[in-house]
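Every protein chain but one is kept in place in this view of the complex.
So that you can tell them apart, the chains are marked A and B in the order they are listed, and the count of residues begins at 1 in each.
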Amino acid sequence: METQNYNLICGIEIHVELRTASKMFCGCVNDPFGAQKPNIYTCPVCLGMPGALPVANKKAIEWTIRIGHALGCEINLFSKFDRKHYFYPDLPKGYQISQYDQPLCVNGLVKTEFGDVRITRIHLEEDTGKLVHQEVNGEKVSLVDFNRSSVPLVEIVTEPDIHSPQQAKAYAKKIHQIIRALHVSDADMEKGSMRLEANISMQGIGDREQGILPQYKVEVKNLNSFRFVEKAIQYEMKRQAELLEKNETPKQETRGWNEAKQHTFPQRSKESAEDYRYFPDPDLPPMRFTREYVEQLKKDLPELPEATIERWQKEFGIKENDAKILADDIEHKTVLDVLWSTAKDRHVDTAKLASLLVNKKIIVDFGISTYIEEALTAMEVLSSTMTIANDVLIAAINEVIAANPKAVVDYKARKTAVIGFFIGAVSKKLGKVDSNQVRNAVQEMLR
Amino acid sequence: MLLDLSLSELAKGLREHRFSSVDLVNECYDQIEKLNGTLNALITIIPKEEALASAQKADKELTPDASPLFGLPYVLKDSYVTKGIKTTAASNVLKDFIPQFDATVYTKLQQSGAILIGKANMDAWGHGASAENSDFGPVKNPWDDTRVSGGSTGGCAVAIATRMCAFAIGEDTGGSIRNPSAWCGTTGLKVTYGRVSRFGCIAYASSFDTVGPMAKLAEDCAIVLQAIAGVDPFDASSSPQPVEIYNDQLKSRKKLRIGIAKETLQEGVDTEIVTAVELAKETFKSMGHEIIELSMPLLDFGVAVYYQIAPSETSSNLARYDGVRFGGGRDLFTDENKRRIMIGTYALSTGYADKFYHNAQKARTLFIKEYEKAFSKCDVLLLPVTPFHAPRLGELINEPLKNALADRFTTTQNPVGIPSLALPAGFSSEGLPIGVQLTGPMFSEHILFQLAQQFQEKTDYHQRKPKGIE
């Protein structure tokens, strides 16, 4: 394997669309995925009309700071918006309002089971419109919809601390979980409200010892599932290592992931010449925060998944794995908390209850107000069925034995296949039964 | 002519029923019919029936406590978006553009009851000091129609000088209100940055652009500014500072210190213009104001710094004109537009940004300090508006540098944000108007009005009219 001679050097950029009610720089509805028609959520500002001026959304700024806190960042007490220039039909003003040298958050840290990932910066910007490629009257054209134009977009950039595809996946999952816990975005990768890009290069083992960094970087875009991130990085590692083995330097370029063909492919760059000509946006006064304000936002953070998992283990004795799975369901965190407390008060085994929920032995509709009673009753029924069943089961088996003496003879003659007959016969009497339970009972009784 | 009257006299006359809004509107259209063909001041003229209908309505609805602008006809520079009314910025890029929304300044004037009668010609996108660089033909000077009106807001100054309107709204990025005011013999104010909302003002250079009043005299400008000033939730750069009651301040006769920087009267400035400034100085002195001589060496770098920052911002502001959502393609920009876009693109690009854009933004800080220093010694500065008289048509076209130098005295106020009022202060031997300007600290408009009002009580330059305006 060529990759053995190289180490992966990878940084990840994650874009998250915030689900504020209105857009980043205007009062238009922020619901690009819910829009029934194109170009129905626009105004002079997000259409980039002559003379229109942006005004920044306070909540989007606060939410970005929240994300910064959740990812262990320092919050810059002074921050501003800058214009980033390039031409593309989905970018109405010919520039994107973004943040260049003074982003809202810097220097964070995210722990994964495969190692720590440092966060370089988190900044706030506006999303572009959306392009649809289509044929109209036999002519190939591109159609532009500005419903998404100027939706608040947060970009989270890491240091090149990711050293395996598994770590990349774990990092992405963790960010996804935290963003969802903060209630600031749907972070739906399929729809595109969370988007991933990986900057990938390979460093020779020898270079690493001498501290020589790779002279190139391949950016892979459009990674819209956790699995794709892992696979794309695996693919790139192999592709780049093969080139390096031949003493070729991989081309610095942007590539996409093709799921059908299971490979990355070069993408045409949006701008053939990248020179963004950043400068501070004169239309938007800068932001200055007091330490108290920033600290208050930190205090107001909801409990993050890691803390929830730990607390559920400690307070309710829930098994770590079950806690992890259940804590992932951010929408139901609060109802689960109430459920655990109630169960604990009534001396119900919360660990068992959690396992039953995880294994779908109990299915509860958390949407209804009586969910607690429903869950606890379901658990009671399940538990009682299992204990009482033993008496009922023995009686049933005795009936089967009495009616089928030959089967008993067969069984004793080591024709063990006859056990299936017993299971079937008992099922006929009692309905659906646990076959293992029947098997054990029959074996015990006929020993 | 009725429109020779000041705005307060017009407002009074309407209330006393000595004449009607219909009379005023009719007078405007007579002038437009007579002169717009030659002078080319207006790009779009509101159909006369519509304006008359508004005037009739105003005559019926006029109440004593209505805005002083109620029923008065006015003109907007064609850089303000007006819903349903063609807005071009004098560029072929927008020659068919019908905005779907209104500029805040237009909304405010509509609310005051003033009557819009036209959209004025200008240098396309504000790029120019002569109003020749228009895709709708050059604006000509009413005092000598072989000469330019000045720019970029030339059409507005001409419309006022020729009584096509009672007042106008211009836009000043580096002299665009003051320069044509000087060359057409009218009064115009570049306001403090942020005093008037820029929402709906087609951007030239966002951190320099100001929306300001133009009229016959300072008192008129004060009345118009009162109607349009104030914070706007749609413009984050508009100032929440309370607006002065300008009319109350006009009457103040406080003795002030008027500074004159020697750099503004040196070589390269027409001697008749120097004389006009000297005369104005004597006039102010005779009123009891103190004259302070000072030195502001940095002013000489004004144009250089301006021509690094303004094009940088305009290269960005004009990036939205891609022909997708409105307007035509980028090939439709004029030569001057393309030059400024390219200069700005260069000044911002990798490898040059530090030397050009960033260095200029630092120089801007020095300008702020230079003015702060001057205003520690005086209350207001008196200086020329332009270094030379209105040039002949064609002289400035394709002479980007000479065009730039026309702005020599008007480009340092915008980077600093301070207000400056241009007012008529004499005539050349050939009968061309000469203007001077009064520059004050941030939000000192009331002081500028005060001084200009005193000056205009003592002089009659602002009352003179070009030949044939009767």
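The criterion applied here is as follows: a contact is a pair of C-beta atoms (placed from the backbone, for glycine too) under 8 Å apart; a residue touches a chain by one contact, two chains touch by 3 or more.
Assume contacts and distances are computed from a predicted model.
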* **Record-based protein name (UniProt) of the chain missing from this complex, from "Aspartyl/glutamyl-tRNA(Asn/Gln) amidotransferase subunit C", "Cytochrome C oxidase subunit IV", "sulfate adenylyltransferase" or "Taurine ABC transporter permease"** => "Aspartyl/glutamyl-tRNA(Asn/Gln) amidotransferase subunit C"
* Structure fact -> Whole complex considered, the hidden chain contacts A, B
* Absent-chain contact - pick from B:Gln361, B:Ser428 or B:Thr459 -> B:Gln361
* Structure fact -> The one of B:Tyr106, B:Trp183, B:Phe326 or B:Phe375 in touch with the missing chain is B:Phe326
* Which of A:Leu47, A:Ala170, A:Leu297 or A:Leu336 touches the chain that is not shown? -> A:Leu47
* Sort through B:Thr88, B:Asn133 or B:Thr345 and give me the one touching the missing partner chain. => B:Thr345
* Hidden partner chain, touching residue among A:Gly72, A:Gly192, A:Gly256 or A:Gly317 -> A:Gly256
* To do: State which residues belonging to subunit B touch the missing partner chain.
  => 96-98, 100-101, 193-194, 207, 233, 236-237, 239-240, 298, 301, 303-305, 307-308, 315, 319, 322-331, 333, 335, 338-339, 341-343, 345-347, 349, 355-356, 358-366, 368, 398, 400-401, 404, 415-417, 442
* Structure fact -> It is residues of subunit A that touch the chain not shown, namely 20-22, 26-29, 37-44, 47, 55-61, 87, 89, 94, 131-133, 136, 139-146, 222, 256, 267-268, 272-273, 275, 277, 279-280, 282, 284-288
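One rule holds for everything that comes next: only the chains that are shown with their structure count from here on.
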* Inter-centroid spacing, subunit B versus subunit A (mean Cα positions, whole Å) -> 56
* Taking the complex as given, what residues does subunit B use to touch subunit A? -> 79-81, 87, 89, 94, 97, 99-101, 103, 198-203, 206-207, 233-237, 312-313, 315-316, 318-322, 324-326, 345, 348-350, 353, 357
* **Residue numbers on subunit A that touch subunit B, as the complex places them** => 43-44, 47-56, 83, 85, 87, 89, 92-95, 144, 146, 275, 277, 279, 282-285
